[in-house]
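What follows is a set of notes on a single structure, which appears directly below.
Missing here is one protein chain; the remaining ones are kept as they sit in the complex.
Showing subunit A:
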Amino acid sequence: MSIDHEQRTGSELVAAEPDPVPDPGMEEHLPRPTDVDPIAERRAERQVATLFGLSVLFTLGFCVAYFAIKIKGRTDPPHIFGWGASNVALGGCLGIALLLIGTGAILWARKLMGDHEIMEMRHPARSSDEDREEALSALSLGTEESGIARRPLIRNSMLAAMGALGLPAIVALRDLGPLPGKKLFHTVWTEDMPIVQDVTGTKIKASDMQVGQLVNAEPGVFYDAFTPPGGGTTVEVPEGVTAQEDRAKAAIVVVRMDPDAITPAKGRADWGVNGILVFSKICTHVGCPISLWEQQTHHLLCPCHQSTFDLADNGKVIFGPAGHALPQLPIKVDEDGYLVAQSDFTEPVGPSFWERG
């Protein structure tokens, strides 16, 4: 069966077509057992009151549990099925007390409150035509009396005055933070800065690194003030906020690969030491610290969105959403054979941004 699509306008339809089936009108109201049977009614009443009454008990249970169950002194606080006893008891009592009130109220509504459906007519959301007219005339009377239409000079200067107030609202926010300047282009790495293991802060001897090994590392200045061997101003150990900001950018990974496996880009031939290369640890996608190293393939994988970088090939992106290679830190060894930086990174670390170029 198919009924052809009919293309008629609404008014035609209303005029032309009665409802396919006439509206039989609202169903008859059928009484519930509680409406006709006093015993059922009294039973329902008792049920509702019992639910409310039980709720009080559980609320009291909450209070008792609050004082009775010890949570401090983590040496051995009580547990229920491996859960903190206090949390389970408090949550259980509170939850049940609340559910009992809820079910009681709904049961009351369903079984005992009047259940006659009632009908109300709707009215259109729009105002009546008279109301609209009155509103418009009130509006034009007000506008007329203010003279705002007749006095453009006042109107425009007022608008300008109020518009100008937007400026302080923006200007006053200026001190939210400093301008970016060149900050994103630099890290604390400088020439001769020692490369140290993170957490312990010990220097890394080139000859101690095994092929295939990866070490998470940081600039030595996070542990000891740094004075360039050739002399110059001493850099103090950063503290507080500065320390966090520096740490967020300067983290690196030190890897040792088979020198034959490495294909350095132009100008990077002397950036490593016997197959030891250093890369920024900050993913160039949106900045997660990268952590997963597959030594067989020389791939470094970011746990956040799985960008994969080939460290034997200049940190190039070989899979995933990152847009550019991991920056490489040029390194050398000092006279005792410890790894130190040749300079700062030659490009900004971390995610890309407009001014990065």
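Before moving on, here are some points about what is shown:
Throughout what follows, a residue touches a chain if its C-beta (ideal position, glycine included) is under 8 Å from a C-beta of that chain, and two chains touch if they have at least 3 such contacts; residues count from 1.
Rule of thumb we're sticking to: contacts and distances are computed from a predicted model.
When the unshown chain is looked up in UniProt, the name that turns up among "FAD-binding PCMH-type domain-containing protein", "ABC transporter permease", "Cytochrome bc1 complex cytochrome b subunit" or "Cell wall polymerase" is "Cytochrome bc1 complex cytochrome b subunit".
Contact with the omitted chain, checked across A:Val56, A:Ile106 or A:Ala265, is made by A:Ile106. Of A:Ile195, A:Val215, A:Leu300 or A:Ala322, it is A:Ala322 that touches the chain left out of the display. Touch with the chain that is not drawn comes from one residue among A:Glu45, A:Asp115 or A:Glu191, which is A:Asp115.
Remark: the residues of subunit A touching the chain excluded from display are 1-10, 13, 17-29, 66, 71-75, 83-84, 86-92, 94-106, 108-109, 113-126, 173, 176-180, 183-184, 198, 216, 218, 240-241, 244-245, 247-249, 251, 281, 285-292, 303-307, 317, 319-324, 350-357.
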